[in-house]
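Before I ask anything, here is the structure I am working with.
One protein chain is absent from this view; the other protein chains keep their places.
Our next item is chain A:
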Amino acid sequence: MSYAYLFKYIIIGDTGVGKSCLLLQFTDKRFQPVHDLTIGVEFGARMITIDGKQIKLQIWDTAGQESFRSITRSYYRGAAGALLVYDITRRDTFNHLTTWLEDARQHSNSNMVIMLIGNKSDLEARREVKKEEGEAFAREHGLIFMETSAKTAANVEEAFINTAKEIYQKIQDGVFDINNEANGIKIGPQHSPASQSLNVGGSGGNQGGNCC
């Protein structure tokens, strides 16, 4: 399907915070309770609509394990957006955010939009990190923030789409140089106005397969 822009995302964060489940919920609208460790990188794609424009999101889901860290770093380069995920029921995953953020800032282009995500909001009873703490961290570091649940799908759409909106806005403001593909943004083929009928969150499930 034709698109006006293609944005490249990466999902980062400690192992077990639900990165792969967020991606699966977003691309396939389903939840898989038992998910094995992501070994290496996985990717998925979906089309969304912003401001009447078709935007293809190409999302790279990375392994959270420490042993893969040096590899994950090479994926920061060339990403327009990053979802930095922690688990609201595990304080340590929140404590590691600073390291993740430093890593991301150091290895990505300076305009990369970072969305902080507190995942597993359905497990309120086991919550260890207050929503306010997430908000404060995001404010302090200039990130967008949201709590999501990959299980109930709460805020999952919003997390991916709001990140895209922020990137789109940066393009409108001329912050992103769209001619430089190193920024993780690609201009699609001249897309016809007729194909602009889909709403935000439009056609799902156009997963992967067209990379590399």
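Quick notes on this one:
Note that contacts are C-beta pairs under 8 Å (C-beta built on N, C-alpha and C of every residue); 3 or more make two chains touch, one makes a residue touch a chain; residues count from 1.
Definition applied: contacts and distances are computed from a predicted model.
Remark: of the listed names "FHF complex subunit HOOK interacting protein 2A-like isoform X1", "Actin family", "Nuclear pore complex protein Nup85" or "General transcription and DNA repair factor IIH subunit TFB4", the one matching the undisplayed chain in UniProt is "FHF complex subunit HOOK interacting protein 2A-like isoform X1".
Here one chain is not drawn; of A:3, A:26 or A:86, the residue touching it is A:3.
With the whole complex as reference, residues 2-3, 6, 8, 36-37, 39-43, 58, 60, 63, 65-68, 70-71, 74-75, 77-79, 179-182, 184, 186-190, 208-212 of chain A touch the missing chain.
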